[in-house]
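Excluded from the complex is one protein chain; the other protein chains are retained at their positions.
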Amino acid sequence: MTRIAVINPNTTASMTATIAYAARLVAAPTTEIIPVTSSMGPVSIEGYYDEAFALPGLLREIGKAEREGAAAAVIACFDDTGLDAARAMARMPVIGICEAALVTAAFIAKRFTVVTTMERSRVPIEELVHRYGMAGRARVRAANIAVLSLEDPNSGARDRLRSEIVRAIAEDNAEAIVLGCAGMADLAKTLSQEFGLPVIDGVGAAVKQAEALVALGLTTSKRGAYAAPLVKRYEGALAEFAPV
Amino acid sequence: MTRIAVINPNTTASMTATIAYAARLVAAPTTEIIPVTSSMGPVSIEGYYDEAFALPGLLREIGKAEREGAAAAVIACFDDTGLDAARAMARMPVIGICEAALVTAAFIAKRFTVVTTMERSRVPIEELVHRYGMAGRARVRAANIAVLSLEDPNSGARDRLRSEIVRAIAEDNAEAIVLGCAGMADLAKTLSQEFGLPVIDGVGAAVKQAEALVALGLTTSKRGAYAAPLVKRYEGALAEFAPV
Amino acid sequence: MTRIAVINPNTTASMTATIAYAARLVAAPTTEIIPVTSSMGPVSIEGYYDEAFALPGLLREIGKAEREGAAAAVIACFDDTGLDAARAMARMPVIGICEAALVTAAFIAKRFTVVTTMERSRVPIEELVHRYGMAGRARVRAANIAVLSLEDPNSGARDRLRSEIVRAIAEDNAEAIVLGCAGMADLAKTLSQEFGLPVIDGVGAAVKQAEALVALGLTTSKRGAYAAPLVKRYEGALAEFAPV
Amino acid sequence: MTRIAVINPNTTASMTATIAYAARLVAAPTTEIIPVTSSMGPVSIEGYYDEAFALPGLLREIGKAEREGAAAAVIACFDDTGLDAARAMARMPVIGICEAALVTAAFIAKRFTVVTTMERSRVPIEELVHRYGMAGRARVRAANIAVLSLEDPNSGARDRLRSEIVRAIAEDNAEAIVLGCAGMADLAKTLSQEFGLPVIDGVGAAVKQAEALVALGLTTSKRGAYAAPLVKRYEGALAEFAPV
Amino acid sequence: MTRIAVINPNTTASMTATIAYAARLVAAPTTEIIPVTSSMGPVSIEGYYDEAFALPGLLREIGKAEREGAAAAVIACFDDTGLDAARAMARMPVIGICEAALVTAAFIAKRFTVVTTMERSRVPIEELVHRYGMAGRARVRAANIAVLSLEDPNSGARDRLRSEIVRAIAEDNAEAIVLGCAGMADLAKTLSQEFGLPVIDGVGAAVKQAEALVALGLTTSKRGAYAAPLVKRYEGALAEFAPV
Partner (left out) sequence: MTRIAVINPNTTASMTATIAYAARLVAAPTTEIIPVTSSMGPVSIEGYYDEAFALPGLLREIGKAEREGAAAAVIACFDDTGLDAARAMARMPVIGICEAALVTAAFIAKRFTVVTTMERSRVPIEELVHRYGMAGRARVRAANIAVLSLEDPNSGARDRLRSEIVRAIAEDNAEAIVLGCAGMADLAKTLSQEFGLPVIDGVGAAVKQAEALVALGLTTSKRGAYAAPLVKRYEGALAEFAPV
């Protein structure tokens, strides 16, 4: 069995359950999905500030997963929180769900729209879209939904998501939709059938990328930007994270 | 079994064998690789002119593969010859090996170099690098090798390929190498061990992307740019290809 | 007399007549326009799939034109179908009408809008706009017109074209309009007078670029990307096209 | 006869003669080339400061040419000095030789190199290359030549130009060369034969673009960026230039 | 005292007063603001043509200011008129108010909108936005106001400016507003309070940049693009400007 750690970098276990469900739905029979909830940091990640404090908890779990034999890891937050740091730390491949979702959409559509939760996440995701070379192809919209409200069927969150997809099709000529939050991972199939176009969930997409890299025998390059951290002292409460 | 057609768009069957070998090496146990050699067009694709005449033979095989139950197709030429036309024609996902290789490299390295065969293929591949949003991350080098000479162990082709990889590491600070020709598909593992950095073969990478899309239940969007061809008459020798 | 071959890469002779009319309207007295209708492939080119099957017929006519003494060729389809392949094949200059129209518009306006026929052609033309370095200057709109309906005065096609020009002026602040289909070639002058801004037809623009290159004594570079095709065998129905 | 004013925006009449020679070499029989030397400003334009003081003299001549019946104007300085101001002033088309040369090169080569005179002109020309959308296709080199030394056969200037072309071919894989100074206008043909690749002179290229726009019946758009200057007072020595 | 010359490149003294007011409002106690009105050229700068004729008067004042001991200069026109020429001429730092305003906005907001006066200034400012690397972050809007009408409280100009800010917030999701004309320099504080988001005036921003460069001991580089003008003759009415 290939073990793929799927890390929820926020501390909300019920959201990890949604993520694990979506991951297992698409994983190969030979893949064991190891869902992990971070034990340190924000209960949901909504903007740059929350991102910063999700990092230590996230990186601890990725390091632990690799030491315990995971072949790859997925960071299940659409901000691709801590992705570069995780790749510098790990030898195994580490996949962000935003990067995986955009790449996957680009194989089946020329133009597509990401629908995310909060307005404050729109610009950070636009920056990722730009960084991954999709600036001419993808637009980003916010449905004005709190992340954790996705779990509450009476919150109206899913209706707002639907309305924004309608706008994306009408105004952006979107050929596909990317769901811009790990908390939407279970909705892809339903929405795809409802709207008659591909709807991509980043968690599933990332699991498949992780499997692909493992099967190809590829690990993170240790030359240049992702070279292993230099051995040094870390002070204070974070001393345990010092590279050795 | 998931059937993935891997189309060699040139007519050289021995090269299809190399491609099939690389494809099967990484395919999932539940995947059946269907290697196909085009029966019409150039014996090797070296530059824009050859590309144009590879299209009808390639598209015929992709159409046939879909009708015969393939779940996805791979175009095994690093120019991603005919990729957009194939996607407009097919419902199943169609993957180009250049696109797949670049995407795969980007998960494990920040900067990488594509080493291709002929100087005349360098600019077309640079255009693909640009189109796929990798212009700031990937350089392209030509090793001055005829495509079919890769099959001849005495041609010196592999030595020239090695020399160019040495230059990519020294001059480009390459963190990974992408092999820029389907005819190099069997060399990735050896070169990776020899040079101590990830070496990516597009054929294997594309097979994994095809499997990923199938597992995710995603097919090519039929809205917008990849909408199904309109029914119309085609004249002369190409009448058989008319959309119906 | 300088002979300029103007190739209609679809097989509809009545559309070639429109093209020839527009070409002759602007040609120098010393230019002989040789209009050619492709004898093989789609009756109209609407999207990537049709493009692929227009290539052999188109390249055959360009090769023939050069052998028979043409000094330059124009490809009269706004997708610039087969342009790179034609340049690799020919020594004479080969001009695409999209490229020529954009370049011409850029001499007299800072911002302009291309109005094309079908939604499915919008993205391919956006890709050309990007490739020709005009992404910050030109927008693309589709008027939702079938190409061949332009020939039918009762189809409403011209009214839809007019409506889209009105929108381009109001919403894009367009300073000039580019007609995004060879089938609109005869409308430039009328629309320019009607709307009081420059309206550019690509066929006329391309004829002038072809004349310019001939007068400057310039032919396609045979170094690098447009180097002459290497001599090799082509298999099957396309054997006649093999480079010799 | 179509009258095309070719304005040398520096005050050196011998350089105007070189420019006029190159312009007439390629002009149509129906074109009358009107060479004009600016009467006010720098004797040669080398860098941003000289450019600024070439403007009033240049714009005076363009205005005068239009009033006297010119159908188009060419600004014969490779910095495209004053191009936007001239277009805002004039109804007739105004062509810059850098823009025309780059556009012309792009029809016959994918990658090319501009060889200019002084290092201080390299960055301004790189900015034009970027503005005209050619940043991925064209490099700029300086041969370290004073502009007026091009007129002196014993200055060594032409040898230094040749050396830089040699480097452009070897190091840039240039497929064509663009001569980056109006003072080189007479050298294109010789250098093209000597080096066996297209060598483009901007003066000739611009004359043909001017003829093209005239034949197409196109004039500068008066909507938006090139709208006619608003009537207002100009103070002091420049009062004569106030828009009326 | 550090003397900073703030040059109004148009000849309207009342506008210089507004500029001087805004400059002094933010200047350090150790800074002496030297407001200067150009004595030659247009009474207001609205588009490319006016810009060209503002240059000699502007450059004369900058040269004079440097000779008289100014430590830095600000060009108080939002088109950054003559900025490159001034930098080539001067050793002291020269700051454009557009560049300074954009840079300042980027420190406190990710996305912002420039509101300028006339539609004909929109594209020139968009070009500056692009040149300064802000194309993905800043939009430009025109409020359709004549520059000098900003001085007339009964002109309705300020109401139109307010309406455009409302649109920028609603439609662009602007996080900050940049005032795109030196004549608006006194409005920043009021509008910021009124709309509850940062409103940036370029004149104040440029004064602070000028002070910063002086305090850092930095002067314009004299290598490359801003190398001192070469000594040469200027003909006619502009002879006085010849570099010596």
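Letters A, B, C, D and E mark the chains in the order given here, with residues in each chain numbered from 1 onward.
In this section, contacts are C-beta pairs under 8 Å (C-beta built on N, C-alpha and C of every residue); 3 or more make two chains touch, one makes a residue touch a chain.
All of these numbers come straight from a predicted model, not from anything done at the bench.
Taking every chain of the complex into account, the chain not shown here touches A, B, D, E. From the options A:V6, A:A27 or A:L55, the residue with contact to the chain not on display is A:L55. Screening E:A212, E:A228 or E:A242 against the full complex identifies E:A212 as the residue touching the chain left out. Counting over the whole complex, subunit B has residues 110-111, 136, 173 touching the chain that is not drawn. Not every partner is drawn; the one left out touches subunit D at residues 119, 122-123, 126, 130, 135. Interface residues of subunit E with the unshown chain, by the touch rule above, are 26, 28-30, 87, 93, 95, 99, 103-104, 106-111, 132-137, 169, 173-176, 189, 192, 197-198, 200, 204-205, 208-209, 211-213, 215-226.
In the analysis below, only the chains that are shown with their structure count from here on.
If you average the CA atoms of subunit C and of subunit D, the two centres end up 28 Å from each other. Separation between the centroids of subunit B and subunit E, computed from CA atoms only, is 52 Å.
For subunit A, residues that reach two or more other chains under the stated contact definition are 110-111, 135-136, 173. If the chains shown are joined wherever they touch, the resulting network has some other arrangement, not a path, ring, star or complete graph.
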